[in-house]
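All protein chains but one are shown at their positions in the complex.
First chain written, first letter: the chains are A and B, and each begins at residue 1.
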Amino acid sequence: MAEGTAWNVYDALKMASKEIYGKVLTELGKENDKIVGVTADLAKSTNIGNFGEAFPERLFNVGIAEQNMMGVAAGLAKTGLIPFASTFAIFACLRGGEQVRSDIAYQNLPVKIIATHGGLSFGASGSTHHCTEDIAIMRSMANMTVVVPADGFETAKAVRACVNIPGPFYMRVGRGFEPPLHEDENFDFEIGKAINLHEGKDITVIACGVCVLQALDAAKVLEKESGISVRVLDMHTLKPIDEEAIMKAVLDTRRILTVEEHNTIGGLGDAVASVIAQSGKGCAFTKLGIPDEYSVIGPPEDLYARYKIDATGIEETVKALLGKEIEADEDWSDED
Amino acid sequence: MSKAIAEDVMAAKLFMRAAFPVMRVPLEEDPAMVKKFANLNTIVEFTAEDDENPLACHLIFLSQEKADELLEGKRFKVVQSAYVASEGWEKIQVMRFHFKDIKTFLGVLKGNGIGDMLGILPPVLKNITKKGALSFIFLLLSLTKMMPNFVPGEDQPFQQYLKVKMSLYLITTAMSVATKLGWKPLVDWTSNQTDRVYQFKVGPTKDKDGNEIYPEIGAYLRVKFGKTKGGRGIYTRKSPFVLLQFPNPSGTLDVLTGKYDFVGAVSHGCVAIIGAGDSYAVTFNELMTKVQNMLIPSKYIK
Partner (left out) sequence: MPKNVTVEELKAKAKELRVNIVKTTNYAKSGHVGGSLSCADMLTALYFKFLNVDPADPKKMDRDRFILSKGHAALGYVPTLAMAGFVPMDSLKSFNHYESCYGIHPDSRKISGCDASTGSLGHGLPMGVGMALGLRYQGYKDSKVVVLMGDGEQNEGSVWEGAMAAAHYKLDNIITIVDRNKLMIDGPTEQVMGIDPIDKKYEAFGFKVISCNGNDMADVDRALTEAWENKGQPICIISNTEKGFGVKRFQGKVAWHYGAIDSDMLKEAIADIEAL
């Protein structure tokens, strides 16, 4: 019998069952013929291939040429179309970054950038394919809306919502194997409005992307095991950030912990810190993220554990912040 | 006496520690078994001789009355040692199934042919006059439902439900036990993992009108830096690291019986793998298959 398991890129697509935005985009494409797609040889890897299969004449593949891709997206937008441009996050924000900024953002064009494989989700591919800078970069482009959805369902909703935004839009997602936060699409989602997933009084954990589910898990454990009451805010929109929710958390809980799959410089943490600092209100504040370094390689889940942005890391951090012990579940006997 | 090879010792231990406890499922849920064991109070001891690794365990079967009196209400328990009657237990009947070596013991449980299985005859004959001996044999035989050649169809929903439940309970405990016994592939694989739960979840069996006839099945393997635990039901403390979700027992069987390989199963929608689908879920599946292969007749290993 053969050792190991065999699969290829196309199989992988079927296995990433929770990443449904490709289907949603196809539905949108049926409703609105102004929607087109652009990619740089990553149609299959980024799910926009779904759209391309349904509308082959509406998905423009420019090959491995990200600068061209963003320029082409701008040009398409100039003729009245709504282009969805999809590539890996690192290439979207840096390789084609100038085009995103000067062709798209500066001209305020309705280009919707779906940047996949953000953060460390590319695991073993190493730093050239990781992207822990995109939130910082995209936030600092005027006219840009920046969203980092927590799971496939939020991504789908964001895809629907972004069509109504008149200007440019940047959304960063993972590689498709991330577990879902929500059970289905039945929840309210509004760009710019954080979602309060878990009420709490002792500390607020503000997270985006994959870290949201981790924060929620941590909150549930902390509540059950140690009586620590944790509020969890799903801050899916980085720009415009929900200042009201942040300030309410500051006033209600007085302690804020941010968690992101991004450099601690310039991302969610700094965006939240900026709001708090400018308000003049004092509060305890800690950031969890990638500590300004290039990560080691490995399965992404191991990297999240290493940088303490998984549930265990968040639990430990909260415990340290509040000076409390946590009772771990240490029953290792096999059940009958 | 003889000395069994390391593989056989491991397999035998897995049977005693992971497979025997699974008898609880038919014992509690198969009406025929419930009836047979309603008033039966007996110990069934298994021993296998070996120069280096003699093995022993005993199964305790008690009626509800005796269970309340002697075992805090627990009617079935597997203990990993030879049986010695303690105070209050003197009147409880004991059946001793003795095997001259580990090989013979394994032959009965996962032998390739009838010849191997006949190894059960001597111990059975020895205990034939004991009350419930035959009932026990039937119960022991129910473990064969977990073998690859038992494939109940959709017209046998209860058998499907039983097989899936028993198999998932078996595999989660077997993987935990194998790690605890020092089986290197699992020891290595679990050593650096943070607190993670690999959860199996099978949807309920429904009749043609959509009414639920058998409930959802859950079993999990929890790992944390080398520690392991085989669990029952759904782990609620946190989200599963990998969730292997099957629509119903019928769908699960396609995967368990190897009709599809891992990738094929996902593509055919037999299972949804949620979480770490490109890394840890794959290695979990590989290790699970290896452990399973230790417990089935070699003729079924592809």
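Criterion: contacts are C-beta pairs under 8 Å (C-beta built on N, C-alpha and C of every residue); 3 or more make two chains touch, one makes a residue touch a chain.
Since we're looking at a predicted model, the values are computed, not measured.
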According to the contact rule at the top, which chains on display are touched by the left-out chain? A
Touching residue (missing chain; options A:Val24, A:Ala77, A:Cys93 or A:Leu216): A:Ala77
Given the contact definition stated above, which residue among A:Val36, A:Cys162 or A:Leu257 touches the chain not shown here? A:Val36
From the listed residues A:Thr26, A:Ser86 or A:Gln99, report the one that touches the chain absent from this view. A:Gln99
For chain A, enumerate the residues touching the unshown chain of the complex. 36, 38, 57-58, 60, 62-63, 65, 67-81, 83, 98-99, 102-103, 106-108
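Quick note on the criterion: only the chains that are shown with their structure count from here on.
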Averaged-CA centre spacing for the pair chain B and chain A, given as whole angstrom: 41
Touching chain A in the complex, chain B uses residues 17-18, 21, 24, 76-78, 173, 176-177, 192, 194-195, 227-232, 237-241, 243, 261-263, 266-267, 272-280, 282, 285-286, 293, 301-302
Residue numbers on chain A that touch chain B, as the complex places them: 1, 3-7, 11-12, 14-18, 123, 175, 177-180, 213, 216-218, 220-221, 224, 299-302, 305, 310-312, 328-329, 331-336
